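Omission of a single protein chain aside, the complex is shown with its protein chains in their original locations.
Which chain is which? They are A, B and C, in the order written, and residues in each are numbered from 1.
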Amino acid sequence: MDSVDGLRDRLRDFAAARDWEQYHTPKNLAMALSGEAGELVAELQWVDDAGAVAGLAEGGLKDRLADEAADVLLYLIRLTDVCGIDLVEAANAKIDRNETRFPPTT
Amino acid sequence: MDSVDGLRDRLRDFAAARDWEQYHTPKNLAMALSGEAGELVAELQWVDDAGAVAGLAEGGLKDRLADEAADVLLYLIRLTDVCGIDLVEAANAKIDRNETRFPPTT
Amino acid sequence: MDSVDGLRDRLRDFAAARDWEQYHTPKNLAMALSGEAGELVAELQWVDDAGAVAGLAEGGLKDRLADEAADVLLYLIRLTDVCGIDLVEAANAKIDRNETRFPPTT
Partner (left out) sequence: MDSVDGLRDRLRDFAAARDWEQYHTPKNLAMALSGEAGELVAELQWVDDAGAVAGLAEGGLKDRLADEAADVLLYLIRLTDVCGIDLVEAANAKIDRNETRFPPTT
């Protein structure tokens, strides 16, 4: 099964088993996504580019970023699912449009 | 090919063809992700839950949310790619942990 | 009159004159604040530190940042006002605590 479809199904089951569907409104999920995006950006706020590379090589930063990136992805998949949006199709359509908007330079 | 792997490869090619890899540092991509998450949340800021349902049914809101969700996903995939993070593995690991943290109630 | 009190009063009058108080719930205003913070961070996403300095000196970036910073401040003042929070008192209390948490090094 495709990874996004698989995660979508796991999140549906997770919410249903906890009776959390009532909280998963578009507004609430968008706020949760925004909060997690804030946590992700906060992991990188005080490092410079060299510090980010070093932190990623050392491992601690990489694990923390992976954890925050996972949270963002999960809320994004759940939000688009409750809104009836095909996330992967939308992402591919966006790259299609960007390829026209920004012609290759090389 | 898995959808996330496919998008990751398209984004790699897109950046390489425009010589944009130099701009795709972890900090810059995290900021871009944060900006797109802000645009997504802004689409829902003034509607109430009933208004969100109506806006999604009517279509305009759904298209705008799909577009912003696509932007968030693309920067998230690109950020984790340049950081050497397996995004789908991290997301599945997060659901595994949440299943332990929040036992089902039903 | 203190500047924050003055802005708070202008925002109260602005909302009342347009019958917008009904939309100014804590959730909606927090979402609006988050959206504006996203616009602010987006202004700086592709520049490096030297580019930010150059952009500020040239003027265009400074004007755009001022505009986005204003939006963030206005929603922050309005949000705390509807929540009955004294924003300036909270900010001074936070610096007080930080002075204890992070003793001066020089």
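Methods note: contacts are C-beta pairs under 8 Å (C-beta built on N, C-alpha and C of every residue); 3 or more make two chains touch, one makes a residue touch a chain.
Bear in mind the structure is a predicted one, so any value in this text is a computation, not a measurement.
Taking every chain of the complex into account, the omitted one touches A, B, C.
Among A:11, A:44 or A:65, only A:44 touches the chain left out of the display. Mapped onto chain C, the footprint of the missing chain covers residues 2-7, 10-11, 14, 16-19, 25-27, 30-31, 33-34, 37-38, 40-41, 43-44, 47-49, 52, 56, 62, 65-67, 69-74, 76, 79-80, 83-88, 90-95, 98-99, 102, 104-106.
With the whole complex as reference, residues 23, 28, 31-32, 34-39, 41-42, 44-46 of chain A touch the missing chain.
Listed here are the chain B residues that touch the chain not shown: 27, 30-31, 34, 38, 41, 48-49.
In this text, only the chains that are shown with their structure count from here on.
In this assembly, the C-alpha centroid of chain A lies 4 Å from the C-alpha centroid of chain B. Across the assembly, chain C contributes 31, 34, 38, 41 as residues in contact with two or more other chains.
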